[in-house]
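Of the protein chains in this complex, one is absent; all others appear in place.
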């Protein structure tokens, strides 16, 4: 089991450019074992940040991409049928609680309510997890912490966290990195020169202004990295931007023209 | 089995500051074995109170966080496949009824109807639990009691307890602790001085006035404790309040400004 | 199996105060083996009556609290996996039909249609139960009888018994016991003096007039017994009524005031 | 297996008073092996008729009460887990097709579509039943016949037989037996004198005129038999009619008064 | 397995009266292994035609009556539990693809989308079937062909084939056989003289004019054969037509009168 825990250790420092006091805040929450909620748009670096913090705090990281068909059993565990009858297998949440990992529930708002309610007892003062099917009351490891991510832009009447869930977390707001920081990230991740990186950042900023005016979301840092890598791979910048930024973000011909025009301004 | 019962004993006295006659009322209901319903907003101390009473009455406490995907079998029990065929495993409700624990169904209104109907025979005079799948008619232990919690603010047409369920319970209303009591709780739980605690209580009270005017719920005692702990951990009070109170309770920029202003009044 | 049947015998005479010819009617239906439907509001004594009749007729009683997630298999039976392969286990309906018990389906309108349709062949002249999964055509025991309960106030377009189900039953209407009878029941069940019992009955009657004017249901006899027991346990009458009658029946502040005022008139 | 077939034989001649050419028509359909659909209101004798014909033709009768949760597997069969692995078990339809019984699907419109579609190949010229899970193409026994019942009054947009199903059946219309015939049936089934029987028939006829004017269905012959049996058992005629006819057919006070008045005209 | 394939061979030539070039078109599609879609109203002979073609081409025919509860696993196959663990069992589609049968999906529009999507790879140029659960990529037998039937009159917004499914098939339109052809079929199938057959054909034609004016579908050839067989069996023509044509196609009294009048014109 120890070995399996190692699989979840973050061995290489994930690149992180601090923009505010986010590292201090997360560390203080960690010290007080207060569950943390990371809020912000898709692709702005929430996942990267929690990986960075897991590496910095030296804790294994168990990541779960939530979805609407995930059940509480997927999270908590279940009995498997074995040659010797049934055998209990911890789900990722139980595994993390038992061995003291950080458990990161990505896009938790996508999960069904039974999944989110299952974490309530672990965020109470007693920090327990009742494994009802197993008849065990698991006391969480002292180093266990729950972190969830949440994109406020997606929340709707049907899909929102319950107040009784939200109130269990301290929350940190994330947004796109500012111009220079994002250029630095692009240059580092795509291996391009800082001039090209700067142009891509400008295109990204332009697209983010179109959010709510025909685009559901602006271009993410991740997409800018894709464009950078295609350019690095020898593709002409306009074609690279079409493929990595424009075509993947919209099917609307008008929006596509608007974005292509923005690309043409810089390349 | 005895050992497992011990897992559910509340060994350390949970901190409770009595505000009215709630201890006497609960004790009288317990003496007459009348099922109890705790009503009140999220995070006001219902769970803490039942833990306190379980400790005070010396009874083990089996807590079940209800959710809409929980089935009656999750509560009552099921057959598991074993090396020697199937083996019955009591669910938490059956376990509590058999061994004389207090069974606390937290946020029972979230559960599916089959879950709530399953408790009816245990709240009748005969106090039995028909384990239909096992063919057993379980007579509840004399010390067994059902307690449920219920947040009237959440009830809707789709999700409300049936009258035939409600009428089986005596009900106690809970609300936020009054100023001084809450400050005392904050100081005790977060380890902060009473002046800081008092300021946090004021911020909490201010937020609760915003309920129904842009906030679904006011800031809970639990959230104030989080803020206190972050302050205790060295975070500046304003940043601590942002993280623990403001960001986690609302995504609305206007409400955030209003709450930040309330924080700035005191820190 | 004989032993298990004994579990379902009603050994102590359940207290019943006859108000009309209900005992004779039920006995005649029993003699002619005509299935019986008990109609009336929640908590008015339908369950108590069927227990009383089972005791009076000397038949075991198998009670099933119906709910919308109960399947026909829960009622009829299923195969369980055993060390020697699968083993058939009778459900409560089959158990009752095979051994000649009264099978009482409480709140049958809550059940899914497959559950209600499963009882059709047992209410035909041939009184058989096809156990399709087992390939058995069970001929009901001569002493078997089906009794169902039904609250007309709850019926809606979505949840009503099918005509083809209703027509298989002779129906008896129940309502709250009249003043003196109810006082007698309260005194007997809660162990209080008849003056206190009389006051509680008055409060109950007052609340029942509010049905349809802000209350979904009036206070049931069961709730009055709860209040009586709390008073007997030393709680002040007003607090006992608040806990047992007012708080559990409504969340509406105005209705609460109205009911509290009714309580204050008598205590 | 032979023995089990005997369980499904109708040994005692079910009482049937022919009202038209129904016996000849059914016999001709049987001779030509044309599937038959019996149409008519609930409780008018469709089930009784098919039992009578099964007895007259000397064929075993397998009756299936259809419901909306019945699956095609419930009808066709499934694998059961056994000590030696899985074992196939014929469902009632397959059992009847294999051994040459009449298979009667009662209230087929309640079944899910997969159930009704499963019978299509058996009503084609080739009269086969593909047991897809077993990999067997079962050729129906020469004496096999499918009979279904269907209440046109219930059909709705959501629940109606598909045209491609209906067209596979020859259909016979049933309705309430005419006055004298019904009186004869009542006298025979309830053991009452013909005068009382006649009065009950009049009450039934009166109620059937109320269909569509406050009643969903009129009183069925079955209900009149219930009333007759209660009278035979010593219950006063008015009380017997209240219990067997009025209370079970309606919850509406006005309709109840109207029906009680009809009863009072004759008793 | 060879033996089981034989079960699916069409040994007796199904009667087919060619009305146009349908045999040549199907044969050409078969030669080019282009999947075929048969379109037309219920009971007009689509199933009969595919049986005829299977016999003519000497290929086994695997017919699947589609329904909305059929899963892709029902079509493709599944693991069964055996004494020696799990054993894979081909579904009808896989069986046909592996052994070179014609697989006929009757009323494919009734099936769930996963069922129709499962056939896509078999209708691509590569003619493969990925058995994902088995980890096998099955290359279809050279003689395998998919044929589907489809009734355009039933298609609705909810139930229609996806464009990406339709485009994989060449389609043939079917309708009722013309007068003389249908009479010939009736005489052959019901064993009646050609005069009676001619009259039935006239009645059928009259009913088909009522389609859309009170009838969902006209009387099918199959129903006319039923009527013919009842007449052949000694039933008076009017009674036979009532039973086989009128009662089974409509519950509406006016339509019934109109159809009865049409019958009376000829008999």
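Here are some notes:
In order of appearance the chains are A, B, C, D and E, and numbering begins at 1 in each one.
Keep this in mind: a residue touches a chain if its C-beta (ideal position, glycine included) is under 8 Å from a C-beta of that chain, and two chains touch if they have at least 3 such contacts.
The shown structure was predicted, so the numbers you read here are calculated from the model rather than taken from an experiment.
All shown chains touched by the missing chain in the whole complex, by label: A, E. Across the entire complex, the residue among A:35, A:92 or A:237 in touch with the chain not shown is A:92.
Shown as candidates are E:172, E:210 or E:245; the residue that touches the absent chain is E:172.
Checked against the full complex, the candidates A:42, A:113, A:139 or A:181 give a single residue touching the omitted chain, namely A:42. Residue positions on chain A in contact with the hidden chain: 4, 7-8, 42-43, 47-48, 51, 63-70, 74, 80-84, 89-92, 95, 106-107, 110, 151, 189, 216-217, 219-220, 222-223, 226, 229-230, 232-235, 239-240, 243-244, 247-249, 251, in rising order. Taking the complete complex into account, residues 21, 24-25, 28-29, 31-32, 34, 37, 39, 71-72, 79, 81, 84-86, 112-114, 117-118, 120-121, 124-126, 130, 132-133, 135-137, 152, 155, 163-164, 166-173 of chain E touch the chain not shown.
Everything below uses one rule, namely that only the chains that are shown with their structure count from here on.
Chain B and chain C, compared by their mean Cα positions, are separated by 30 Å. Each chain gets one centre point, the mean of its Cα atoms, and the points for chain C and chain E are 52 Å apart.
Residue positions of chain A touching 2 or more other chains: there are none.
Because contacts link the chains only in sequence, without closing, their graph is best described as a line. Here the touching chains pair up as A-B, B-C, C-D, D-E.
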